[in-house]
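Let's look at subunit A:
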Amino acid sequence: MIDPAWVSALSALLFVIGLGGAFTRKNAIIVLMCIELMLNAANMQFAAAAVHHGDSTGWIYTIFAIAIAASEVAIGLAIFLAMYGKHESISLDDVDVLRN
Partner candidate 1 sequence: MILLGFVSNASPRVREGLVKPIRMACLVFSLLLLVLTTGMFFQYFGNVSWMDIQFNDYEYMASYSWIDSLGINWTVGLDALSFPMVWLTTFLLPVTIIATWNEKYGATYFPLLLMMGGALIGVFVSLDLFMFYVFWELTLIPMFFLILKWGGTDRKYAAQKFFIYTFTASVIMLLGLITLFFLQEPNTLASAGTMTGRSFSIPELIDSARTANVGDNWFLGKTMQNILFVMLMIGFLVKLPAVPFHTWLPDAHVQAPTGGSMLLAGVMLKMGAYGMFRLPLSLFPHALYHFQLALMIIGMVSLVWGAIVCLGQTNLKKMVAYSSVSHMGVILIGIATMQPMGWAAALFMMFAHGIISPMLFAVCGAFKHHYHSMEIGAMRGMAKHSPWLATSMMFAWMASLGLPLLAGFVAELMMLIALWHMISLDGWSIWWMVGPALVLALTAAYYLWSMQRTIFEGGEETQPPASMAGQIIPDISNSEKFAMLILAFFTILFGVMPWIALDMMDDWTKQIFEGLIVFVGKGGA
Partner candidate 2 sequence: MSDLKTVEPFGEGFISALCPELILFAGLILLIVIPNLGSGKFRIPGTQTRVPWLLGGNRFKLTSDPRLPSWIAVLTIGTSFVMTILSFQDGVERTAIVSEGGTQILMINAFSRVFELIFFGALTLASFACMNRLDVKGIGAKLSTEELYNNRRQGDFYILMITCALGMSIVALAQDLFVLFIGLELASFSTYVLVAFFKESKSGTEAGMKYFIVGSVASGVGLYGLSMLYLWAGSLQLDVLATTFAQSGNEALPMIGIGFVLVGFGFKVSAAPFHFAAPDAYSGASSPVAGVLATASKAMGIVGLLRILLIVAAPESSEDGTVWLVCLGLLSIITMTWGNLAALGSTNPKRMLAYSSVAHAGYMLAAITAIGAWNWDETLSGDPGEAAVVVLAALIFHLMVLVAFKLGAFLVLSVLESEGGGSKLSSLGGLAKREPFLAVAMFIFMISLAGVPPLAGFVSKLLVIMGIVKVALGDMSEALSTGSELGLSDVHWVWWLALAMVINSAISVYYYLRIVVVMFFEEAEEGRSGPLPNGWQVRFAILVCLIATLFMGVASEKILQICETAAQSFNYNWA
């Protein structure tokens, strides 16, 4: 079995990629995907920790977190759709009516 530490390391990597992606990419969908990456990083960490501690709640946390991520995507996509309808763009940089 893989040492949970490696999983943690991977999740840290994922998290950094996610966070980095979130503020470097313009496309809202890709940013959403990066956020999903961050959530998944957390999920992996939970899973690894559950294994590490031999504690089943970690798995429950993971499942819940996946559910949260799923609803987040749903809401996100809905909002993006609405936004596209009005702004005709899903580039984060183009949408800046509200500022200052």
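As a working rule, contacts are C-beta pairs under 8 Å (C-beta built on N, C-alpha and C of every residue); 3 or more make two chains touch, one makes a residue touch a chain; residues count from 1.
For anyone wondering why these and not others, all candidates are chains of the complex that A comes from, given by their letters.
Owing to the predicted nature of the structure, the values given are computational and were not obtained by experimental measurement.
Undergrad: Just to confirm the interface: in this complex, subunit A touches which of 1 or 2?
TA: Here, the candidate touching subunit A is 2.
Undergrad: So in the complex, which bits of subunit A are touching candidate 2?
TA: 8, 11, 15, 18-19, 22, 28, 31-32, 35, 38-39, 41-43, 45-46, 48-49, 52-53, 55, 57-58, 61, 64-65, 68, 71-72, 75-76, 78-80, 82-83, 85-87, 92, 95-100
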